[in-house]
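Missing here is one protein chain; the remaining ones are kept as they sit in the complex.
Up next, subunit A:
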């Protein structure tokens, strides 16, 4: 392709770039919620970092945080970084320059977290991190170890009842990029299952990995199922509902007389039309309700009485998983309804909505 650069074309490109920057700037101000100028005006201001738009709960967390802050007469500055470390770092600079009093959020740009921690510490801004631990930041997160174990046991009990624990193949749907979370959830679910059905041989446990999307998980699961043509009773565990559903779909595509049952985690699909009837259960974490927990810490910080640093999954504030069957999940309100109610009542999602609490 031959490209001729002319003044007109360069002018068009420069104009387009200027327009884009203008639009970005407008979007950025729109995203910042209550951010006007500096927050150093006596009010308590909370910086809320949203990872992206991958799941509804990410923005719902910000909605709940904003609602809880309003109840307290506080201000929030909400910034989204679209899972991008450089945008995350810019957001950190913005929050420091706005002199916020504390920061809460889902910090998935893990490579940039250590540097951000040093900058926030130097600025004297305490940080509460959701699910991803970082030295020097208060930890609030779901009890993944409990989730894996409890879901595995519940699934084991269901398999004991249906198949008398006669399982030929256990598919483990991992998302190894999630690190310890994947190990605790997926590995923990397999162990929980094994604790109820100890006679399932080690060779029956086989893993597939995905990036958390069905497009990647489905072919991986399909190939694994193809490589095990003699399995008649197949159980599927996984880090989340999407991975488990992908395996159930894959078996449906391959056909045959094998029976397959799954038990998810994270409550992403269970109870919705998208979940296969073969997904027997899952666990809700009520992720949208995390701010209820983080604001307990913020209340103490705002009162000038910050709690002792608890920055690991071992000593941090752990949120209990809500393990449910598919039938029980159908009665749990939608994410939007939960967001509204948690914001209004400032109570834990687990207490408000978990049918098995």
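The rule is short, and it goes like this: a contact is a pair of C-beta atoms (placed from the backbone, for glycine too) under 8 Å apart; a residue touches a chain by one contact, two chains touch by 3 or more; residues count from 1.
Rule of thumb we're sticking to: contacts and distances are computed from a predicted model.
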Protein name, per the UniProt record, of whichever chain is missing from view ("Helix-turn-helix transcriptional regulator", "ABC transporter permease", "Allophanate hydrolase subunit 2" or "L-lactate dehydrogenase complex protein LldF"): "ABC transporter permease"
Contact with the hidden chain (one of A:216, A:302 or A:317): A:216
Sole residue of A:179, A:256, A:307 or A:333 that reaches the chain not shown, by the stated touch rule: A:256
Residue among A:192, A:238 or A:268 touching the omitted chain: A:268
Subunit A residues touching the omitted chain (full complex): 1-4, 9, 12-13, 52-56, 58, 82, 207-209, 211, 213-216, 218-220, 222-227, 229-230, 242, 245, 249, 252-256, 268-269, 272-274, 276
